Structure formats: structure tokens, C-alpha cells
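Below: one structure in C-alpha cells.
With one protein chain withheld, the remaining protein chains of the complex are depicted in position.
By written order: A and B. Residues from 1 in each chain.
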Amino acid sequence: MKHRISALLLGTALALAAGGALAQDKNVKIGVLTDNSGLYSDLGGAGSTLAAQMAIEDSGLAAKGWKIDLVSADHQNKPDIGTTVARQWIDVEKVDIFVDVLNSGVALAVNNLVKEKNAIMINTGAATSDLTNAQCSPNTIHWVYDTYMLANSTGQALVKAGGDTWYFLTADYAFGHALERDTAAVVVKSGGKVIGTVRHPLNSSDFSSFLLQAQASKAKIIGMANAGGDTTNTIKQAAEFGIVSGGQKLAGLLLFINDVHSLGLKVAQGLNFTETFYWDLNDGTRAFSKRFSERMKNKAMPSMVQAGVYSGLIHYFKTIDAMGGNPHDGVKVVAKMKEAPTDDPLFGKGTIRADGRKLHPAYLFEVKKPSESKGPWDYYKLVGTTPADQAFRPLSESACPLVKK
Amino acid sequence: MQALYAQLLVGLINGSFYALLSLGLAVIFGMLNIINFAHGALYMMGAFCAYFLLNVAGIGYWPALIIAPIVVGIFGMILERTMLQWLAGLDHLYGLLLTFGIALIVQGVFQNYFGSSGLPYAIPDELKGGMNLGFMFLPIYRGWVVVFSLVVCIATWYLIEKTRLGANLRAATENPTLVRAFGINVPRMITLTYGLGVGLAALAGVLSAPINQVRPLMGADLIIVVFAVVVIGGMGSIMGSIITGFALGVIEGLTKYFYPEASNTVVFVLMVLVLLVKPTGLTGRAA
Partner (left out) sequence: MSALTDDTLPTSPRAIRDEMIVFAAMAVLLGMVPATGIYPFFVMQALCFALLACAFNLLIGYGGLLSFGHAMFLGTAGYISAHALKVWGVTPELGILAGVVGAAALSVVTGFISIRRQGIYFSMITLALSQLLYFIYLQTPFTHGEDGIQGIPQGHLFGVFNLTNPTVLYYVVLAGFLGGFLLIYRTINSPFGEVLKAIRENEPRAISLGYKTDQYKLLAFILSGTIAGFAGSLKVFVAQNASLTDVHWTMSGEIVLMTLVGGLGTVFGPVVGAFVIIAMQQYLAGFGQWVTVIQGVIFVACVLTFRRGVIGEIAHYFRRTL
């Protein structure tokens, strides 16, 4: 009996000691894995690292005895380099959490690794909706947007606004096909009609022939199921062929504020597309964006990817602070993050779903005319809002094994 | 049928870029025996140069058509003087590798300073708008591109094939020692020729600035297509590269009409076919 009591005491003491040690481990390491030199460097890149830095400063955790380190690397848009860096970060540098990770190929590769090693990824950059669907993971949260949401919100809102005939200009590869398929489904469901589609090869420099076909179709909306340079060149050449001035509307299915900035309002005016963050939405976003832009080399406003890095990390910091220490256990922390509602000045109030999908409203914007804009970066008019619970893929359609049905 | 005419015309427009670029490559190859892998990067520099002339110095499109090729051409001549000339007498492949390295540097530096999404450049006011040809809406600017590049191509052909300067050039390619004996400064001529070829690339860049987004990587993929054009045409004659350039543009345009999915690969498929039938290319001499 005495033995048993002492054993019990010893056990309790050990448990307490372990708990204490756990509570005292207030070290966190954050890895910003992004594209610093390539196609998407404006979208994430140095701005994402800055956003992470600002999240660390604003969290106030340093004053509470936390030690937070930040590393960043350029994955050069190569899944190989991305995984090698990520693996080394986890094994050697003991990185707890990955943010940004734009480029779908890299994101899916890192997603597998993070799951295997029980780390965390808050993905704010990749477009693929697979991250929370077939390839969902208990270690990953997909924060800002995905292809399903973009297609859903843009398609729905535009049909509602009277754009009921669509013609698609689609980049001829898996990504473009997925965007087209998802959007077309929404358009038909909302009562619209798809009257044609043309597939163009990736990285075309000339879109005039495709635009001529779209023009001849007389569709009210030309949906651009492509990305990056293909989209900006399409928009530019559409202006040249007088498509928008001829009464047809261009809808971008994957487009960011940086693209509008680089196109200029003269060319981009009248363009419709969806984002989940815009710097000029409310006082909270304006205050953050002003601070952000002052610290950027080129004074750029934050993109939604960069804003997502900030917002995601703020929620992560809140969670681990409430846990009293860093357990270095990805599944456990992500589960806690899913329990608590999110709230930050950039994306407002929101929740994280079982499949790892962060929910918040989606905004359909129209690009202003040059005469309406008050200055640089004043680009958008808010046209419509899709509420958080309707913007993303419903759980009933989900193929994610984490979703209990 | 109307749509077909439209596609043919659009193809001709793209062909003018292929023609200008492959012409520049042919001029450089003829004189320096170098395949200029940096051609795409220099094309991009031409477009950026036009952007800066407009936004920094307030110099518009028309002067830029002359100034940008000269500025980039001078940059090219510096490259030739400081680097390329040391490769004379070495295997041609070293020229390819060196210019590949230069292309990486130039594109990387521009990417760092100007980001990846690029910069806007508007169509000059004089060429805005379009006309209705009955079968298509032709933006005036596109029409201008075709006409202007045809003129430039033919002028270059005339300069090299029909003038005394061109005769000297061609002679110097055949036998530099002999030409030097006639008191002609061959190294300077080589430098100027490289400048001319580079200038043509930059000119193509300025022409494309109002159509394509001015991006650091705008020439990176284009150069491979132009290489295929060069393989198809062979580099035997100046006229050969001009005609192949335009012809390829038209064929690409037709593909966009009949089978758009293949429009990026059709050039390469043609290249394979030509190689199987006539390995030296359509107009080429043996390498």
C-alpha cells in the first residue's frame, strides 16, 4: 500500500514535471517557404516574410516569454527544392509551422511531408482545392482561397448580376480544366448558359485568335480559366480588340491585386474577379496595409496571400499561447486551432472546418475606371459578397477522409 | 471561312515577331558563328527600355522605336567586346553556353528589380482603335506591326545582300584574314554586326510592348520557338529566315483555328518533319 502510494506520488510528480517542462517550452520556429525569385514573387515572396514578421511583433508573445524564430526560403517553384528545404527545416532546424507555400505542386509535396513529420502548414498561397479535399491532412489548414471558391463566387455573383451567357478561355492543362469545370457547373446551376469554350496552350504570348473566337460567340461573359502571364496578356489583348468596350465582360478566375497593378487601370478596368482580402475594405485592413506598405521595398499593398500569412499566424499564436507552451505536435495544435473561432482585423471573424478549410466571406470586385481611382492601389469596387458558409465547397461534396459523414 | 481569314491575318502578325527575331539570330550567326541564346533576354530589354523611356524620360513610342534598339544594341556591343570576342576560334558551343549564362543574368536582374508580373505599356494614341475588315476587327496597331516589320526585314536583307557594306560583311565571314588585308577593320565590323542583330531583337521588343505585358521572362520561352524556326528554315540565307518566320506564324494561326490545343507544339512537330525529310533545313547550307 505504501509502495503504491509512493509510486502514485512519483507518477504525479513526473507528470507535473513533464507538464511543467511542456509549459516552459516557449520556443517556436516559423518557416516561410515561398517563391522569392520567380513568377509568383510579387504575390508572396518578401512580402510574405514581412507579414510573418509583423504577425510576430503584433502577437505580443515576446513579452510573455516566448522566443519566436523566423526562417524563409525560396523554393524556386520546384517541388524537389521545396521538399528538400522543408525536410531539412523540420529535421535539422526544428521548424514547427510552414506558411505561404504558394504553387500547387510545391504545396501538395510539402503537404505530404508535413503530415509524415507531424508539423503544421498554413497554406495561404496555393490555389488547388485538393489540399482540403482528396489530399486533406490533419496537419494542414488552407487559409485564403482555392479554385473551387473562386469559381463558385465569381460564377454565382456574375450570373446573378445578369451575366447569364459564358464563353470560356481555358489554359489547356489540369488546372485550367478544373477551373473551367467548377465555374461552368456553378453558372449552369445559377441559371446561366455556357455557349462555348476554347483551349489555349499554357504560356501563350498571343491570344488574339482565341479572343476573336470569344468575341464572335457574343457571350456576355468571357471567363478566363487561366493564370499569371496568360491572364494578364489576355486582358491586355482583349482591350486592344475592343472586347470590353464592345459590351462583353471579362471575368478572371484567378487574379490578384498585383496583376491589376501591373496591368494598369486603363487596361484592367471593368474586370470582375474574386478575392478574400482587399486592403481598402475597412479600417482594420487599411491600418494594417498602411503599416505593411511602408515597410515594403516597392511600397506595394499586401496581396491576399500575404495578408493570409499574417492572419493565419495570429490565430496560431493565440492558440499556442492559450495552450501555455509549444507541444511540437502538429495534429494537436491544428485540432486546437480548429476548435477556436478566428478573429483578426484582416479577414474578420471566421472558422476552420474539419477538413482544414478556413472559412470567411468572398468578395467579388470590379476594377475601377481610371477616372474613379483616387491614386495608386485604389483599384476595386465591391460588387458582391458571398457569405462564408456559401463561398467554399460544402462538406457534403467533400472527399476528405477527415470529414465524418 | 471568315474566321479562317482572321486567323491567317493574326498568324501573319505573330510571324512578324518570329521573322524579326530569327533574322537577328541569322545575322549574328552569319558573322560571329554564335547562336545567341541571349536573344530572348535582349528582346525583353528592348520592351523594358521603351517602358523606361516613357515613364522616366517621358519619351514616347515613336522615338523609342529608334532609341531602344540603339541603347540595347550598344549594350550588346559591350557584351561582344568584353566577352564574346574571347571565344573566337573556340567551339561554337561555348558561344551558346556563354550567351545562355548572359540570358540568365539579365532575366534574373530584371526579375529582382521589377518583379514578375510586369509593367504596363499603352498603345500609342496614333495607332489606337481598329478597323472592321468585314471578316474581323483588326486593331490598327497589329496592322502596323506587320507592315513595319516587313519593311525592317527587307531593309536588313537589302543592307546585307545588296550594299557594299554588306558585301564586306559577307566577305569577312568567308575569309577574315583576306578582308583584313584590304584594310577593313574586321573586329569592329563583327562588333557592329552583333549590335545590329541585338538591335533587331530590341526592336521586336518595343513592337511587342503594347501587345504583351512587359515582363522579365517574356523572351525566355519565345526564344525556344524561334530556335525551332531557325532549325526549320536553316540559317543559310537572310531571306530564308524572314520567309520561314512569317510562314511559321501563319501555320500556327491555322492550327489555332483547326486544333487550338496543338498551337504551341505545331512548330516543333514541323521541325521534326523537316529534319526527317531535309536535315539541313529548308534553305540551309550544311553546318
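In the analysis below, contacts are C-beta pairs under 8 Å (C-beta built on N, C-alpha and C of every residue); 3 or more make two chains touch, one makes a residue touch a chain.
No experiment lies behind these values; they were computed from the predicted model shown.
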Across A:N112, A:T165 or A:Q390, the one contacting the chain not displayed is A:N112
Per the touch definition above, residue among A:S72, A:T231 or A:Q306 touching the missing chain: A:S72
Only one of B:L8, B:M31, B:M77 or B:A103 touches the unshown chain, namely B:A103
Per the touch rule stated above, chain B touches the missing chain via residues 35, 83, 86-87, 89-94, 96-98, 100-109, 111-112, 224, 227-228, 230-231, 261, 264-265, 267-269, 271-272, 275-276, 279-280, 287
At which residues does chain A meet the chain that is not included here? 36-37, 41, 45-46, 71-81, 83-85, 87-88, 91-92, 103-105, 108-109, 111-112, 128, 130, 135, 172-175, 201-202
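Throughout what follows, only the chains that are shown with their structure count from here on.
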Report the inter-chain centroid distance for chain A and chain B in whole angstrom, where each centroid is the mean of the CA atoms. 39
With touch defined as at the start, can you tell me which chain A residues reach chain B in the complex? 37-42, 172, 198-206, 208-210, 212-213, 215-216, 228-229, 232-233, 236-237, 240-242, 258-259, 261-264, 266-267, 298
Which residues of chain B touch chain A in their complex? 3, 6-7, 10-11, 13-14, 108, 111-112, 115-120, 122-123, 129-130, 136-137, 139, 141-142, 208, 210-213, 215, 217-218, 221-222, 253, 256-257, 260-265
